[in-house]
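This report concerns only the one structure given below.
Every protein chain but one is kept in place in this view of the complex.
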Amino acid sequence: MHKIIKSRSKNRGLPPGSLVYIGDKKRDKTLISLIEYDEEFFEQRELKLDDLSELDYNRKTVKWINVEGLYQIDILSRIGEVFDIHPLAMEDILNTDHRPKIEYYDKYMYISAKMLFYNSKDNEFNIEQISFILGSNYIISFSERDIDVFEPVIKRLQQGMIRERKLSADYLLYCLLDIIVDDYFNVLECISETIEAAEDDMINHTSDKTLITINKLKRQVLFMHKGVWPLRDVLSSLGRGDSHLIKEATEIYIRDLYEHVVQVMDTTETLRDILSGMMDVYLSSTSNRMNEIMKVLTIISTVFMPLSFIVGVYGMNIPNMPELSWRWMYPALWLVMLSIAGTMLYYFKKKKWW
Amino acid sequence: MHKIIKSRSKNRGLPPGSLVYIGDKKRDKTLISLIEYDEEFFEQRELKLDDLSELDYNRKTVKWINVEGLYQIDILSRIGEVFDIHPLAMEDILNTDHRPKIEYYDKYMYISAKMLFYNSKDNEFNIEQISFILGSNYIISFSERDIDVFEPVIKRLQQGMIRERKLSADYLLYCLLDIIVDDYFNVLECISETIEAAEDDMINHTSDKTLITINKLKRQVLFMHKGVWPLRDVLSSLGRGDSHLIKEATEIYIRDLYEHVVQVMDTTETLRDILSGMMDVYLSSTSNRMNEIMKVLTIISTVFMPLSFIVGVYGMNIPNMPELSWRWMYPALWLVMLSIAGTMLYYFKKKKWW
Amino acid sequence: MHKIIKSRSKNRGLPPGSLVYIGDKKRDKTLISLIEYDEEFFEQRELKLDDLSELDYNRKTVKWINVEGLYQIDILSRIGEVFDIHPLAMEDILNTDHRPKIEYYDKYMYISAKMLFYNSKDNEFNIEQISFILGSNYIISFSERDIDVFEPVIKRLQQGMIRERKLSADYLLYCLLDIIVDDYFNVLECISETIEAAEDDMINHTSDKTLITINKLKRQVLFMHKGVWPLRDVLSSLGRGDSHLIKEATEIYIRDLYEHVVQVMDTTETLRDILSGMMDVYLSSTSNRMNEIMKVLTIISTVFMPLSFIVGVYGMNIPNMPELSWRWMYPALWLVMLSIAGTMLYYFKKKKWW
Amino acid sequence: MHKIIKSRSKNRGLPPGSLVYIGDKKRDKTLISLIEYDEEFFEQRELKLDDLSELDYNRKTVKWINVEGLYQIDILSRIGEVFDIHPLAMEDILNTDHRPKIEYYDKYMYISAKMLFYNSKDNEFNIEQISFILGSNYIISFSERDIDVFEPVIKRLQQGMIRERKLSADYLLYCLLDIIVDDYFNVLECISETIEAAEDDMINHTSDKTLITINKLKRQVLFMHKGVWPLRDVLSSLGRGDSHLIKEATEIYIRDLYEHVVQVMDTTETLRDILSGMMDVYLSSTSNRMNEIMKVLTIISTVFMPLSFIVGVYGMNIPNMPELSWRWMYPALWLVMLSIAGTMLYYFKKKKWW
Partner (left out) sequence: MHKIIKSRSKNRGLPPGSLVYIGDKKRDKTLISLIEYDEEFFEQRELKLDDLSELDYNRKTVKWINVEGLYQIDILSRIGEVFDIHPLAMEDILNTDHRPKIEYYDKYMYISAKMLFYNSKDNEFNIEQISFILGSNYIISFSERDIDVFEPVIKRLQQGMIRERKLSADYLLYCLLDIIVDDYFNVLECISETIEAAEDDMINHTSDKTLITINKLKRQVLFMHKGVWPLRDVLSSLGRGDSHLIKEATEIYIRDLYEHVVQVMDTTETLRDILSGMMDVYLSSTSNRMNEIMKVLTIISTVFMPLSFIVGVYGMNIPNMPELSWRWMYPALWLVMLSIAGTMLYYFKKKKWW
């Protein structure tokens, strides 16, 4: 199960903008790579730290600098200096437990989002934070480890889909966010399949495990909701044209993306309601099961207690029991006892106890 | 039961605006038909793909192009080209799991809604998406399969109700949406009848099936709510006059339709509350049933345990039991036992246990 | 119990504004009556359909035309024509399952509200819709059957309360709505008395019926809430001066009425919370009852099982049981058994089981 | 327990503004008293009805007219005439079941609030309505019975706290409302003490009474919430400067008072949550108790049933039971039985049943 929150204790008391990475060490070295393209040109290569400042930022290409691994604070702080990133934005990049947010600075904006990866082995998803710095013609993306989520976008750019290449960095940002949101649907699909499986399970037999599964699913949907919800506001702000960095032509795409996130939210709520319903059914089936057990006990007790009493009566050593001398006593007794048992069973039958 | 969400995995990583149909293959071939009319004129005919570009769009008639079947992507993409529909709108048309939405483009608007069909066989309704492109004097409707929902509208147009024909394409859009919303009431009626039946059922005898019925109804009301709710915002936006495509005379009709959708929402909420109440009653009746069973068990045990103890006493083989030599021992014992049993039963009677 | 929703299936597929009455046939004939008054003049008489068009609408009196019975569609459609009422408004008048609404037209406004009548026989209230058309100096009211709710208003007008007669049609509308809202308080009072009775009942003994009563009350409060809630928006819109038909002097009365409706809403919510609390108490008292039953069973079993075992031991036919030859065996055994029983009972006493 | 709502049936059908007192008769005679002061002057005296019109309203003093007892309608209606109070405001003064409200009239404003008195005898609070008419230099307060809540304010004025006397009637209104809100905290304190006591009670032993106490507390918190909540809007409206009757210097005090009311609301919500938590704990402890009872029953049954069976076996009268002839049969049987009992008990011990 996820840790509920990551420890920030290293952070306490430091001046604002101090760079402290609060995540696990997922990657030793920080890797920087560059994708640069315009309508006719496409290049993808690894960068050294020193190359960063030597890039030609006046050239009219779109530059996408991808930083993987947040453990080497010194390298990250150097990147921050080269691009003149506000210390608070740098702090946010490293604070990987924060909710998605957007912050507008003078020359760039900071956006963070959560990537969800479904891990089919233990039926859970992992959450990773990705941060973007969007400038006029560049994007810098920061992730905790190597990610191949963006491969399809890179391939599309490489294969020269001209329409996409024509558009500027804000459109690239949209493409990257779009593929992240696409993965949300993937995770939702996996969760809803697990739910359907658990439901079939539940109908067939009630085990303690069902409850734990439901609870685990509930918690996952909860984490998903918390991780995706703020992205709605981020996209809403982007799509409203709050910044000149987002061109008008891109806004319609952002709004479409916004609709997708709303759809994701809608679906998580549906899943939540379905899981609540399942919980109710589970609890109620526990009660029904108890009822069934009680019925068995009651039927057995009710049938045999009177019978045991009767045989007890004739086990007494009292001398003067007149009926004992009757000849057909024994078969008559059996008759009586059988008819008592029969009456009882008929009574329970009529009460629909079995 | 419905699949909770449709798989979009085919969609992942594709550029925005890629046409991927995520539904089931409900119709092999895509069928295009045209209804064209003005005050004096009415024509209904099937169209070939090539006819589309040859239609006379300057003529002052209302054109309704009805596209049934979304499986033949190539045909749909061709339609998109002819009418110059934005790739995102085309994507939305094919993405049949999306929530109802409205999007304004320069020359047309995109509207999608959910149609509900009640399937009386398995007491469930199916949801199908329908999309509309509303231009200045044409409507294009896209549906997953042949639908005869709109028959009454077509008949009204055909029979020459002049008032209706006078009005333009936006009024036709209203008529189509109106009939979709009318069907919501139909579904609500069916659901509420099922609820009333389940309620009668529950009062008469409590079975496991009641719970499952309640849960299934709850889920249906939930799906209905999720499918209809966003239509409220769509109609609210239409009725506010956000677009010049909706004429002022039509707005009052749209507002009326909006009221109907609000009424639908209200009713789904009422149904939800009623189902919750039923769940409570069901759970509580389970408890009451358990109480009843326990009472039977307790009465039987409480009456026979002391009696069995007494007859056990006189079954002992201890030599010196003075009372055994008493002559009226046997009838006296019966008297004692009957009075014990009587006292017990009187006690339970007084406690209102039966 | 109420039908949850009224059938609208007759309505489906008809053009908007088609007149279909969805209620039950509560009155065969449609009855039209007129009350006309000004400061010095008061007249009340029955009208024929043809009289309607011959009334002198320029005369400076307030005219209140009361239409009772909605079953004769032809008469109603004729009334609609005489007063030039929009087809959608006419549709709303007949659609008696709709929520209260207000709609402004050019020369008049349409308002609908729900009247609640408490039926003390089966402890339920009935809901009836009433619709008003408010013009500059006339009101038309439409109700499903004869209603004597408005008697007090008519009497006040008749008896010549000059202050009231001076004011125009909008003030009359306020008076009519006011008396409808007054009846809400009456219904609330009846419900809360039923609740108090049910509460006393519940404390004294727990029966299955309590649960059903609570659930029925819950549902009634729910229906009341749904029926009254939208009236809040109607009055809020009226009181804000959205229409010139409401004079400024009347607005303060409308706002006061609005406050009353808010009070009604508040009270329904309070009732809802109280009913929820009762449900909790009921369920918990069921559990407590079960506990009590279990205790009786356990005490009896725990006392008699060991005793039965002991007497069983000395009922065995094993030859060499040394203690049997002891002289005081029998009284000693009773002593042992009584002390076991005593210990058990003391133990339960200490555990506060009784 | 409180009556849930007061009867308004006397009110029905009367013209708006009719004076009907809906409360109980708490005071026979209506008592009018006057406090008049300015910076240098202070006077407190009883007033006759006729004195009212003879007061010098041009004099630059603050006049506070305190009306106690609402039963003598004629006197109240006379007061209304003298001060030219709108009939609706007069109706509100007598309608003591209404929620707190504010209404601005031309020359004065009407404010009503709820006073809460904690009655330590039956651990409940009483709600009384107080209404104020605030004019430019006078306040009229209306209460159902003699109240000494305002004593501290009167004393402060009397003892000549000059700062307070300098300020005008709106500041006096603030002082009166402030002391009412102070009493809310008092009531909250009493309730929270009762809660803490009930909690200690609950941990020590579970009785039916705990549940009733929790439910009673819940209802009280509910009534308190309903009674105080609207005051928030009243104060918010006052503090926003909606009326010229509130001077700017007073607004900061009103805003502070507003904060206090928000704090009260916050605390009621906290109490509500705490009571819900207690309910959960109570219900769960009922279940735990049941578990405990069941365990005792099961242990006893499980130990003695097999033993009783064994002794039953050797109580049979079947002739050829070879083991009976064994010499050590009796002690061996005891050994067997003790070891069975021991095994059972060990098993339950291991399962942590006791």
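As written, the chain order gives the labels A, B, C and D, with residue 1 at the start of each chain.
Note that in this section contacts are C-beta pairs under 8 Å (C-beta built on N, C-alpha and C of every residue); 3 or more make two chains touch, one makes a residue touch a chain.
Quick caveat, the model's predicted, so the values are computed rather than measured.
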Discussion item. Touch partners of the unshown chain, restricted to the chains that are shown, please.
Written reply: A, D
Discussion item. I'm checking contacts with the chain that's been left out. Which of D:53, D:126 or D:284 qualifies?
Written reply: D:284
Practice prompt. Out of D:175, D:214 or D:329, point to the residue that touches the absent chain in the complete complex.
Written response: D:175
Discussion item. Going by the contact rule already stated, which one of D:123, D:236 or D:298 would touch the omitted chain in the full complex?
Written reply: D:298
Worksheet, complete the sentence: Touching the hidden chain, out of D:61, D:143, D:168 or D:308, is D:308
Fill in: Residue, one of A:215, A:320 or A:339, that touches the chain absent here
A:215
Discussion item. Even though one chain is hidden, which residues of subunit A still touch it in the full complex?
Written reply: 3-5, 7-9, 11-16, 86, 88, 91-92, 97-99, 101, 103, 205, 208, 211-212, 215, 218-219, 222-223, 226, 279, 282-283, 286-287, 289-290, 293-294, 296-297, 300-301, 304-305, 307-308, 311-312, 314-317, 324-325, 327, 329-330, 333
Item to complete: Spell out the interface residues on subunit D facing the chain that's missing from view.
Response: 151-153, 156, 161, 163-164, 174-175, 178-179, 182-183, 185-186, 188-189, 192, 195-196, 252-253, 255-256, 259, 262-263, 266-267, 269-271, 273-274, 277, 280-281, 283-285, 287-288, 290-291, 294-295, 297-298, 301-302, 305-306, 308-309, 312-313, 315-322, 352-353
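The working rule: only the chains that are shown with their structure count from here on.
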Practice prompt. Could you tell me which chains are in contact with subunit B and with subunit C alike?
Written response: none
Discussion item. Using CA atoms for the superposition, what rotation angle relates subunit A to subunit D, in steps of 5 degrees?
Written reply: 145
Worksheet item: Could the interface between the copies subunit C and subunit D be described as same, meaning over half of its residue numbers are common to both, or is it different?
Response: different
Discussion item. Based only on mean CA positions, could you tell me how far subunit C sits from subunit D in angstrom?
Written reply: 26
Worksheet item: Which residue numbers or ranges of subunit B touch two or more of the other chains?
Response: 283, 287, 290, 294, 297, 301, 305, 308, 312, 315-317
